[in-house]
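For this depiction, one protein chain was excluded, whereas all remaining protein chains were kept in their positions.
Going by the order they are written in, the chains are A, B and C; count residues from 1 in each one.
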Amino acid sequence: MTGTSTAAARRLRATKVPVLTKTRNLDQWICWWSIPIFYSVFGLVFVYLTRLMPPPSPGHTTEQIISFIQLNATHLQIGIVVLSLSLGLASLSSGIIVVQMRRMQGVSPALAYAYLAALAVAALPGCLFCGFMFALAAFRPDRDPRLIVLLYDMGLLSFVGSLGCFVVQYMVFAIAIFLDEREIFPKWLGYMSIWGVVTELLAIPIWIFRSGPYAWNGLISFYLGTIIFVVWEFCLVVCLYKAIKAQPIDESLQGDDSLAIAR
Amino acid sequence: MVLYFRSTLTYVWLLLSALTIFIWWLGTRSGTGSREINASGAVVVVFFFACVKARLVIQKFMEVSRAPTWLRVTCDSWLALTFGMIVSFYFLGR
Amino acid sequence: MNTTDQRICLWLVPAFGALLLLAFCIFPGFFPPLSPTLSAEEVAAFYRNHVGQIRASMIICNVCGVAFIPFFMVIVVQMQRMANPSRAFAYSYLSAAASGATLFALANLAWLIAAFRPERDPQLTMMLNDLAWMAFITPVGFILAQNLCLALGIYLDARPHPVFPRWVGHFNLATALLMTPGAFALMFMTGPLAWDGALAFWLRIGTYALYLGVMFFVVRAAINRQASEEGAAA
Partner (left out) sequence: MHASFPVEERDILIPGRERETNQQIPGDPSIWVFVIGEMVAFSCYFAAYMWDRGQHHGLFLQAQRDLSQNVAALNTLVLLASSLFIALSVHATRAGDFAIASRFLTLGGTCGAAFVVSKAFEWSSKLAQGLTLGSNAFFMHYYMLTGVHLFHVLLGLVFLGILWRELNKGSPPRARLMEVGATYWHMVDFLWIIIFPLLYLMR
């Protein structure tokens, strides 16, 4: 690795670098800032605008579901417009994590790609699908009540109950952190990612129960899972900050592909 | 290999196993059968000893007894809070 | 270079494959596969009567269904080692694998949503059931693209010792061909091309299971070769 990469770095340093990239890791910092921005928008959409977090109860009667949709129709629509516009920001956060995972030593890019692919899967059934189901319901709230209930179920169950993609995401992230010989991320972040896997397992019963701690709005399946997710995401953002700060300047100038060839 | 068993760990393990058998005996005989043992009293005793067992594992097997104070305090407070939580929920929910 | 991570991803295949096989066997609608000709009431009754098994099976699929992604990414990494003109095929393979997994996740959600409220209007349960089966059986295009990219990559691999032997390329093309009939389940209610038919269901599922099994050993051999090549170079 070292021979090729220092040669590549020297070559890159010799060539004229455009003005913008002279700022160290500017691209990564842009991506990094997208994470807090995205999650603020995400919180605004789901907590305030659409009122889907905390989720309305799976035990609601048809009348309650219809009144939830009818009373919130405008809120839902505005919220989902904002979500449609901003969900792409989530891709930026996976981009920067992939860059950092590829810096790891002793790990092939397979895990980074798996992370990328798992989140590409997750964006649809795990987030946007929910928004679209509620958009459909809010578009014609006077639809047949049975259809409104169906859309309500499809929306919330896909949102809380898409587990596999996140299991893969957490799992490959944890494996990568444990195998990394360079300590790009601290090991405790790897352990915390195992909690991530556990929270996904704790959401299994939402497919069965309509009340209690393991329903989709329950103490454990929803609240504990969400708290752990928020803590994990916060730690991830902090660790990313430190990782980018600690990244040597030569290395940051290397292209993604030259890094892989050097491997 | 046998030499290694001549360690405090073995005694700790013996104590843990004895306590397990004791709470199993107490737990399975309380609230049922002819020789009635007071169920709520038994629950308190069972959980007290369960927490004692957990503390033994933490202190001796996990070697927290030689760890910094903050870690010892954290583990002990968790045990105390868990015990308190379980017992108070038990009496509140009856 | 260390190949531990690739080996871990490789061994996820038998681990999660066993769980998925279990889920496949638990599902009451696979032996024989549920017929598309059932009436709405019959479909609703199927979900009412077998709700426990359907949930158990589909929850396992939900958790494990996407778990082959790390394995496909190992294939991507191996494709990157090929002496191809560029890495276009490897990245295309990555993208196709992600999209294919998304559709499987969608099919799974439809099954589970149908089982969530078995008392739902039978017409709606039937629609969810149709959605699930169609999303499960018909979108073979992504698998075709994956196999095609891999096969082409193998044929164009100019290395003196290719990453994958050439027969793997033929094997991938043959698998792709055998899975093609699945797409026609969109238009047939009965016969071998319907979603419960011999071609669209059994041939497709059987081929894919065999494909994963063979590729497990093929990829393992490729990782071993990588380890020895790079060990010798170092």
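Here, a residue touches a chain if its C-beta (ideal position, glycine included) is under 8 Å from a C-beta of that chain, and two chains touch if they have at least 3 such contacts.
Worth saying up front: this structure is predicted, and the values here are computed from it rather than measured.
Hidden chain, full complex: it touches shown chains A, B, C. The missing chain, though absent from the display, is touched by one residue of A:44, A:82, A:194 or A:237; that residue is A:194. The missing chain lies against chain C, touching residues 51-52, 55-56.
Of the residues in chain B, those that touch the hidden partner chain are 1, 4-5, 7, 9-10, 12-13, 16-17, 20-21, 23-24, 26-28, 30-32, 39, 42-43, 46-47, 50-51, 53-54, 57-58, 60-64, 66-69, 71, 74-75, 78, 81-82, 85-86, 89-90, 92-94. Within the complete assembly, residues 186-188, 190-192, 194-195, 198, 201-202, 205, 208-209, 212-214, 218-220, 224, 228 of chain A touch the chain that is not shown.
The criterion applied here is as follows: only the chains that are shown with their structure count from here on.
Among the chains, the centre nearest to the mean of all shown protein C-alpha atoms is found for A.
Computed from the mean C-alpha positions, the centre of chain B lies at a distance of 48 Å from the centre of chain C.
With touch defined as above, chain A holds no residue shared between interfaces to two or more other chains. Within the complex, the chain A residues that touch chain C are 106-111, 113-114, 116-118, 120-121, 124-125, 129, 146-147, 149-150, 153-154, 157-158, 161-165, 167-168, 171-172, 175-176, 179, 181, 200-201, 204, 207-208, 257, 260, 263. Residue ranges of chain C in contact with chain A, taken from their complex: 1-6, 8-9, 55, 58-59, 61-67, 69-70, 72-74, 76-77, 80, 87, 94, 97-99, 101-102, 105-106, 108-109, 112-113, 115-117, 120-121, 124, 128.
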